[in-house]
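Okay, here's the structure, questions in a sec.
With one protein chain removed, the remaining protein chains of the complex are shown where they sit.
Lettered A and B in written order, each chain numbered from 1.
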Amino acid sequence: MVNFLIRRLIIAILVAITVSIVGFALLRFSGDLAALLAGENATQEDIARIAKSYGLDLPIYQQYFNWVISALQGDLGKSLFTHEPVAELILSRLGVTATLAFSALALGLLIAIPLGVLAAVKANTWVDRSALVFSVAGQATPNFWFALILIYVFGVWWRQASVLGYKLSELSIFGMQLSGLPISGSATWQHFIMPVLTLATTIVPALMRLTRTGMIEVLSSDYVRTARAKGLSQRSVLFKHSLRNAILPVVSLAAVQLGFLLGGSVIVETIFALNGVGFLAIRSIERIDFPVVQSILVCLACTYIFLTLLSDIINAKLDPRVRLS
Amino acid sequence: MTLADITSAPPASMAKAADEFATLAPSPRELMRRRAKSHIGFLTGMAIILFFIILAVFAPLLAPHDPYDQNLTARLLDPVWGPKGTWAHIFGTDAFGRDILSRLMYGARLSLMIGFTAAAIAGVIGVTLGIVGGYFGGRVDAVVVYLTNVKLALPVILVALSIASISGGSIIVLILVLGLLTWDRYAVVVRSLTQQFRDQEFVLSSLAAGASHARIIFREILPNLTNQIIVVASLDMAIIILIEAALSFLGLGVRPPTPSWGLMVAEARAVMFFKPHLIMIPGAAIFLLVIAINMAGDGIRDVTSPEGRG
Partner (left out) sequence: MTKANSSNAPGGEAIIDVSGLSVDIAVPAGALHAVNDVSFSVGPAETLSLVGESGCGKTITSLAIMRLLPRAAKLTANHIRFDGQDLSRLNEREMTRLRGNRMGMIFQDPMTSLNPVYRIGDQLEEVYMRHRGASRKEARERAVFLLEKVGIINPGQRLTQYPHQLSGGLRQRMMIAMMLMCEPKLLIADEPTTALDVTVQVQILQLLRSLQKEFRMALILITHNLGVVARMADKVAIMYAGRVVEQGSVEDVFDRPTHPYTRGLLHCIPRHGLTAGHDRLGSIPGIVPSLVGNISGCSFRNRCSFVHDACGTGDVPLRPVSDVHDYRCLLSPEKLGETQQGVAAQ
């Protein structure tokens, strides 16, 4: 168990380092950052001056090492525009994004697992087929579109003065908010209903189908037949003996999905004007605020790596066979 | 048992009895065709995809208007079913007076083109890595697994947004980025299948017969992967179309005034409470195309390997 953990940890760290290099390089190689920052009418001298002041004139490996060394000391640099420390910018918005992602994951699992179990138990009946149609449709729905439909449905059909915490006037100008000032972070729990619903919808289909496939496989396994031959109750057969085994791959997928939700919150935070990390990311991307962008990129990647590591540990806990190997 | 035992004809009565039990076994290909013809999801999906392809290819001939043509006197016209709708603009016009139907057709062009080429690029990268890793194993495989892990850890939307933003909204860069960011699924699937094939007899016998690795990969393994690759490609294409739409919606993918479905939804946000059809129509187009691709992909999987459903 300890060996297993150490090996996984080493690989995770190596992957994290590689990802940071790739992320860093991608930003540097996709365009001339200094020229972009200087603007269209800038002269060569302007560009050179900007490159020098932001350290962009150094060789790329040197830029990377400088950044890594200060990052390891907790200094992720400063925003080019607000001049606030990047770490502070991210940390202050982490709560919103984490709340969003974890609530969406919880809601998603709460819908997906029972639905997947039901579809597996009723395999090839109309229940199963409806669940499948639902999941195919869910997978094909662009989440920004779904979010707008939610706003429309709540706002217009129900004729409410405010849409679950959003004033209609606030919504009608949200197109402007991208280029406007940061929104105050005074989000109430109601503000999270629609965003969480939107995000949960994006992860339910995959989780549900995996639960269904796993359950169908497990339900036809020898040990479930044994459980039935023992005269155990339907509930015990389904949940104690089947789901516990079928859930193993779902745990791994859930970790991946959580990472995806953190990244995918960009769209939802933008539409619902939640001042989280995703919103910070897109504003920084638009302004070529590269110290912020690269930090968010690497932080999200590391979170993802950490989550997969966590899911491996949970899997090892759930499956005694993994513990020994 | 001697040769004579085997070749000597069985008694006539026995042969007759055997005939009665024998059923005509169709070839696998024929079986596949039969299953495809009765697979409603596959047929529906393919029909919708074909419809979009026709719209896209013949957009210049079919489109009633120039998709870029602004007409400030005909802004935000109702669709034909609306109170003031006309057949001149079946889906109405947008805030710049551009014809929605025409923009939709050209948008199909863009979505299909980006989806197809990016999925192809991802396919080439992913399949190559997957085969090489699965076939050679050992350190080569470790590198492939490592690269796949690195790729999986990259937040796709953020990386795509950053690069699209820095590179200034070129469609070619967009395609390259989406291709480079979605190859992981191919690699994972192809790698595990190759591992299974590698130890099977038809591969071992080729090796024993002195075939080169390249020959085995291209002649023995790759043809056996085709079906699975098509299934993954369909899924990948659907995902790419969704990501492109999202990037364009956020204003960092395809840039205005190019007609892109995601962009059309974004442009309609300001008037969504008064003209909801302006977000519904392009959104529904994305939804329909993606669902059709997924249905066709699921169909291909069912048809080629009916036991591997779910």
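What we mean here is this: a residue touches a chain if its C-beta (ideal position, glycine included) is under 8 Å from a C-beta of that chain, and two chains touch if they have at least 3 such contacts.
Note that this is a predicted model, so its numbers are computed, not measured.
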Q: Can you work out which residue in A:R7, A:R129 or A:K230 touches the chain that's missing from view?
A: A:K230
Q. In the whole complex, what residues of chain A lie against the chain that is missing from view?
A. 221-234, 236, 241, 244-245, 318-321, 324
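We take it that only the chains that are shown with their structure count from here on.
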Q) Can you give the whole-Å distance between the Cα centres of chain A and chain B? A) 23
Q: Could you please specify the touching residues of chain B with respect to chain A in the complex?
A: 146, 149-150, 152-159, 161-163, 165-168, 173, 238, 242, 245-246, 249-252, 262, 265-266, 269-270, 272-273, 276, 279-280, 283, 286-288, 290-291, 294-295, 298, 310
Q: Write out the stretch or stretches of chain A touching chain B in their complex.
A: 11, 14-16, 18-19, 22-23, 26-27, 30-31, 33, 36, 136-137, 139-145, 148-149, 151-152, 155-156, 168, 172, 174-175, 178, 209, 212-213, 216, 256, 259, 262-264, 266-267, 270, 281-282, 285-286, 288, 293, 296-297, 300-302, 304-305, 308
